[in-house]
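Shown here: the complex without one of its protein chains, the others still in place.
Lettered A and B in written order, each chain numbered from 1.
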Amino acid sequence: MSGYPKGNVLIGCSVIAFALITLLVWIPSDTATGIVETVRRRTVIGDAMAPSLAALFLLVGGLLLLTAERRAASQPLPSREAVVFALQIALILVVSLLLMRWTGPLAAALAGEEYRLLRDSYPWKLAGFILGGTVMVAALLVLAEQRLSLRVLVIALAAVIVLVAIYDLPFDDLLLPPNGDV
Amino acid sequence: MGMLDHAWLGVLAVFQGPAAFSLFSLPISFTLLLVFAGFVLGIVVGATPGLAGPMAMAISLPVLISIFGYSSDALLPVMGFLIGVMKGATIGGAVPAILFNTPGTPDAFMTTLDGHPMARAGKAGKALRVAHFSSVTGDTFSDIVLVLCAPFLALLVEAYLDLPEKTALLILSLSFIAAVVGGSPGKGLISTGLGLLAVYVGSGEDFYPRLSMGTETLSRGFSVTTAVLGVLILGAVFEGMQETFHDHRRQPGATTHALTGDQVLRFADIRRLLPYIGQSAVIGTLIGALPGIGSTLAATLGYTLGRTRHQKHQPAGAPGFGDGVPEGVAATEAANSAVSGANLIPVLSLGIPGNAAAVFLILAADSIGGFTPGPSVFRVPSEGINPELVVAFGLFTAMFLANALNWTLGGLFMRSMGVMTRAPKHILLPIVLLLTLTAIYVQEPRMEAILFALAFGFLGYFMRKAGISPLPFVIAFILGGTLEQTARQAFAATGGDPFFLFASPIAAFFMLAAVAVIVFTARKPVT
């Protein structure tokens, strides 16, 4: 190990790799027009130009990290705990969003109704948001406090009810999740 | 109608707009009410560690839009509220910095250096008064410069910049922001590149949604709301959670220090502090006018130059900066507050945002419609009125209104905010998360929006963990569409000249400067 941190080398190399893949594979295969194209005998800028510029920014940025900033004093990287933590909240979010999306439609189906037509009437329209939202906040609080308590559930439910009061009660046109998707 | 007629109409629009209620038979307009409400909210969130002005702006925006609708009548109340939040948060941030040594906002960090020692010495009341006075003075100075400069700059741009020059100016802004934000040009460029790439997904001129990998999900691209709130707000929330969750039980009980002696800000104090405030206000304004540099650097510079001045003027052995002298608080607070007004110079005259607060003002204008920040705002028509110019002057009026509130009530509110600093952050953050997700869904009612925002949130989280500032990402995302459009138009308008960016001296100069700023900062990395 030589005497300087390796964070910038690591970030630089990954960004350069990503930029090259974007520039050489992704953009050419996923845009309908090239860097420039000819329409009615006029040359115009095509849809690949702007993304290529973006990739160029990434490429130059990565190269700078490998050269001028290779020995910069501060080169932080995400720690292992930071990654584990991200996975934990991602899991909580996935579960609570699934509840939010499907509680209403599922309940309606059990009652032999079509949720789409009920999405503007109580209590159907709030079922998913209240359950999913409460689970989301409560689970995050449990993660913070490392124990499940009634207090946590009460805080979560209260927060969700306040949100319903802010967004749903006063406004006819606002849709709480998941009522715009059905 | 000339510029001054528009200015008067703007003032009237604020005071005589639709009335919310009457006070002593005097109608109080919605705009007035909302500036006040935003101001109070701003002080509260500024004083609460873990919450910040942009967060409050982001979350209130959809609620405000639903109240006031998508009409140009909505612009002044909604943007007035955001301006109120911006101003309130600036002074609120000093409260926990002084009382508990924890800055409420990042730019209040330098305030802790002298503010907290003052509080420990029983001078908390005085420190808060010094902070308030310096902050408001710096802010007001900056706003005056804004009102004088923005129309002038906009008219210059209109008169001298054609499409190719406008394209080059946008490229220069992006490269400047990449170079100066966060202190690492390499990482700044990466952040900018990612922001550009994100905004180009699903957009484009052709009917095939580019970079959508053939999927329906990506074909509509990412909305500004999901990207900005995701990277800026959710990223900060995730990071805050990660930091607080593990050590929230080890939080030191905040100790209050009893007040001793004179807490009043005397005229003699003011006379002694004014040179420091003046010097810092100029520094803050200059830095604020350049997009992207931000209030943290302004505070640092103001503090450092204040210290130099202090050393020169004080006898040897007298307490210096860092020992709890009011001059230290004044130098910092005047500098970081002077950034906020000047930051709107590039926003209003060029449409280029320079900090998070400016980003949300642009987002508000964009969501409501009818006001497109940029040089066209300041155009004076030969006959009739330019409604955008009226709105611009209405915004200026709202800013001075917020300043007036700041002068009169700000100090009082500020000194009563000590209690907010004890709000349990680990409970607030999950609620802010759900609140933000709901706000996003309300604006864009589909589950994909929430998923995109969360993905951007994790991107923002890991960028922060890797020392990559998310601000260039957000600014690039906002400017990316305009950049591509302007470039296409410039290319078409010049009849397909491949060297249109270098054909005129001004454009060529901008392009050269864009490269030079990267080369210069990369050769001498700021640490």
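Worth pointing out:
Keep this in mind: a contact is a pair of C-beta atoms (placed from the backbone, for glycine too) under 8 Å apart; a residue touches a chain by one contact, two chains touch by 3 or more.
Operating definition for what follows: contacts and distances are computed from a predicted model.
Among the names given as "Carbon-monoxide dehydrogenase large subunit", "Protein glxC", "Tripartite-type tricarboxylate transporter, receptor component TctC" or "Galactitol PTS, EIIB", UniProt records the absent chain under the name "Tripartite-type tricarboxylate transporter, receptor component TctC".
When the whole complex is considered, the residue among B:G354, B:P430 or B:P445 that touches the unshown chain is B:P445. Of the options B:A423, B:A492 or B:I506, the residue whose C-beta touches the omitted chain is B:A492.
Check B:G2, B:G261, B:G384 or B:P505 against the missing chain and you find that the one touching it is B:G384. As for the chain not pictured, it touches subunit A at residues 40, 42, 114, 116-120, 172-173, 175, 180.
On the side of subunit B, touch with the chain left out of the figure occurs at residues 69-72, 158, 162-163, 202-203, 205, 207-209, 219-221, 367-370, 375-376, 379, 381-384, 444-445, 485, 488-489, 492-495.
One rule holds for everything that comes next: only the chains that are shown with their structure count from here on.
As a whole-number value, the distance joining the C-alpha centres of subunit A and subunit B reads 23 Å. Residue ranges of subunit B in contact with subunit A, taken from their complex: 62-63, 66-67, 174, 178, 184-194, 196-197, 200, 204-208, 210-214, 238, 241-242, 244-246, 248, 426-427, 429-431, 433-435, 437-438, 441-442, 445-447, 450-451, 454, 458, 461-462, 465-468, 476, 480, 483-484, 487-488, 491-492, 496, 518, 522-523, 525, 527. The touching residues of subunit A, counted against subunit B in their complex, run 7-8, 11-12, 15, 19, 22, 26-27, 30-33, 42-51, 53-65, 68-69, 72-79, 81-82, 85-86, 89-90, 93, 97, 101, 129, 133, 136-137, 140-141, 143-145, 155-156, 159-160, 163, 166-167, 170-171, 173-181.
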